[in-house]
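One protein chain is absent from this view; the other protein chains keep their places.
A and B label the chains in the order they appear, each numbered from 1.
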Amino acid sequence: MISEFGIILLYFILGFVFVGIALVAAYFIRPSHPNAIKNSTYECGEIPIGEPWVRFNVRFYVIALIFLLFDVEVVFLLPWAIVFKGLGWFAFIEMIIFVVILLVGFAYVWGKGDLDWERPKPYIAKLSDLVIGKKKQ
Amino acid sequence: MMDISDLIKSISLFKPETTLIVTFMLAMILDMAFKKSKNIAGYIAIAGLVIAGIFLFQQTGVNYKAFANLLVIDSFGQFMKFIVLMSSLIIIVFSFFSNELHNAHTKLGEYYTLIIGMTFGMFLLVGSANLIMIYVAIETMSISSYVLAGYTREVKRASEASLKYVIFGAVSSGIMIYGISILFGLTGSLNLFEINQFLSVNNVATLPLLLSGLMILSGFGYKISAVPFHFWTPDVYEGAPVTITAYLSVASKAAGFAVLLRFFKTGLLDSVPGTSEAWQLLGNIDWHYVIAVLAVLTMTLGNLVAVWQTNMKRLLAYSSIAHAGYLLMAVSVMNDNGVSAVLIYFVFYMLMNLGAFFVVQLIANKLDSENIDEYNGLGYRSPVLAVCMTVFLISLAGLPPTSGFIGKLYVFSSVINSGYIWLAIIGVLNSVVSLYYYAKIIRNMYLRDVESAKTKLVFSPVTIAIVLMLAIPSLLFGVYFTPIVEWANYSMNIFVGN
Partner (left out) sequence: MTQDVVLPLSILTLLIPLLSFLINIFFGKKLGKISGVIGTSILGIDLGLAIIVAFTKLTSYAGIQVIQNRIEWFDLGSLQVNIGIGIDNIAAIMLIVVTLISFLVHLFSTVYMGDDRQYSKFFAYLGLFTFSMLGIVIANNFLIMYIFWELVGISSYLLIGFWYEKDSASNAGKKAFITNRIGDLGFFIGIMILFFTYGSFMFEDVFAGISSGVMPFDNPTMLTIAGICIFMGAIGKSAQFPLHVWLPDAMEGPTPVSALIHAATMVAAGVYLVAKVFAMFTADALTFIAVIGTITAFISATIALTQVDFKKVLAYSTVSQLGFMIMSLGVGGYTNGFFHLVTHAWFKAALFLAAGSVIHAMHQAMHHMHDHHTDPQDINNMGGLRKTMPWTYRTFLFVTLALSGIPLTSGFLSKDGILAGTLAYANLTGGWHWIIPVLGFTAAGMTAFYMFRLTIVAFHGEPKTEIAKHTKENKLPIVLPLVVLAFMSLWIFYSPNPIDASKGWFHKMIVQPKSAVPDAYQWSFLINNKTEEAAPAVHQAEGATHTAEITAENPHEVTKAGHTTGHYLNKFQEETHHFHYIAMILSLLIAGSGILLAFLIYQYKTISADKLEARFKFLHTFSYNKWYFDELYQATAINGLLVISKALSWFDNYVVDGLVNLSSYVTRGFGYIVGLFDNYVIDGAVNLVANFTGYCGNKMRKLQTGHIQSYVVFVLLGILILLYFFI
């Protein structure tokens, strides 16, 4: 008798086997004629320029994170708006508190200048960094 | 279903946490408003913590499942929250005197704010009775702690520590949430009470239950730094600012132990409230044994590796792993005596461990090093500090007449009373090993470089007063410990519903 988890395990194994067979079969069947164009990265028909592993400016992440936060706010606001009439004042005050908390966060982000897009000044390493670095063995 | 009266009652019982949120926001805003003052957020944080403490005190004797069983308010939680609160307060005070932090180029507003945030996360964790709630709480405290660990970001090893911490934390919580999903799959609920109900009625397969349990344990184990989930501990402890190291070693650990105990007692064990007999296990798995093995591994590894350390923070990191092992020993007996022993131990552990770290911080302020050799001749360079450090170390080693001895006494007596003699013997052997490295520091302070004409170290009276305020209770509770024991016995019943 196989339990539910046994069935899941079977699925796991089957999945691995299936993919494995497909890859192995392709390896044997396919013709192998590599050239430069075939090995290049697919960029919607454009010719790739430079390395694909470029560093993105950390600002993008910050903006993305902030966007995510306020996006989630909307996600919460939507169902609230739908049932708002039925819940009355209580829900209204609750949501005001929620929004105020988010606004505090917004003010903080703004005040800290995380919304400004300026090039950060590079940090120049000091001698003390080296000293501490050296002590660590 | 959650009705409105439950909600209102829950909110009224949520006052300590609410206070923390308000403090968090106030500290953030006011820190921006008063750009000149470096510590304003710290003062607000202290005020907030005190108020939260008052609200917490008002909850004495309350047993309630709040927010539709998401959180439990009980005296056990209250005790642990007090431990967390006290250590947060002490850490904020420590931070005022940290050169390491004050020499950093950033402002300290966020630092204090994040400590409040972390406290909030730990409050939630201590009370949570729902697996998702546990997860959210762990993440809340973890994210704050990641940032705090790397707060002095110009220091290379702090950044390294922070990054390692993040990755390790992510992996652990990943494993934990996978375990949660398996448990959910097995029982069809995320609520610990319902899981308990389900397990007591139905038979479930052993392997998935064990697997999910171990995976969830990895999440808790990472918080309390139990072997084999401890790998982050030495690196992070060494890299993070001393204050945060101290904080992680006490408060995080307290929250971790609280949720560990609650998870087992509420979720996996069929317990009759108020009896001191061993709790009955659900689901055919000997969790005593699992925790006992973890305890043995944890304390043995912690003590053996600590012997080799030359950096004080790293040494105390391994020592804190060893202490987690002793505490796990008390958890493994899984009865009310064990819980009471854990609670008693934590009060004393908080005093002595924070004290030892504060001394490390003060020495690092003066000498800019945490090497164990810097402590040579400290007994003559700063007698008061050295005496206090000796008290802390003797207490950590668990020798009378210090409070550490009393803590260990209760842990071992709970273990022996439950018949795990082998475990107690291993614990005692470990204590002997631990004596070696604690005594090494004392030897360095009093017997090494005594004649060398090293200058005296002068510390401000306030810092000395703080050290004394931790050292004197460490000694005093070694002699008169009844109030703590009574408080712990009062708080040992974990609320499991009617």
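Operating definition for what follows: contacts are C-beta pairs under 8 Å (C-beta built on N, C-alpha and C of every residue); 3 or more make two chains touch, one makes a residue touch a chain.
Remember, predicted model here, so these are calculated numbers, not experimental data.
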Displayed partners of the chain not shown (whole complex): B
Residue among B:F229, B:Y375, B:F412 or B:Y438 that touches the chain left out of view: B:F229
From B:I11, B:A33, B:V50 or B:L207, residue that would touch the chain that is not displayed: B:L207
Contact residue for the chain not shown (choose from B:L70, B:I175 or B:L268): B:I175
Touching the absent chain when the full complex is considered, from B:A47, B:L281, B:V433 or B:I464: B:V433
On chain B, residues whose C-beta touches the chain left out of the figure: 163-164, 167-168, 171-172, 175, 206-207, 210-211, 214-215, 218, 227-229, 231-232, 234-235, 285-286, 289-290, 293-294, 301, 303-308, 413, 433, 480-482, 485
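The definition used in the following text is that only the chains that are shown with their structure count from here on.
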Complex interface listing, chain A residues touching chain B: 3-5, 90, 101, 104, 107-108, 111-112, 123, 126, 129, 132-133, 135-136
Chain B - residues contacting chain A, complex: 4, 21, 25, 28-29, 32, 154-157, 185, 205, 207-208, 369
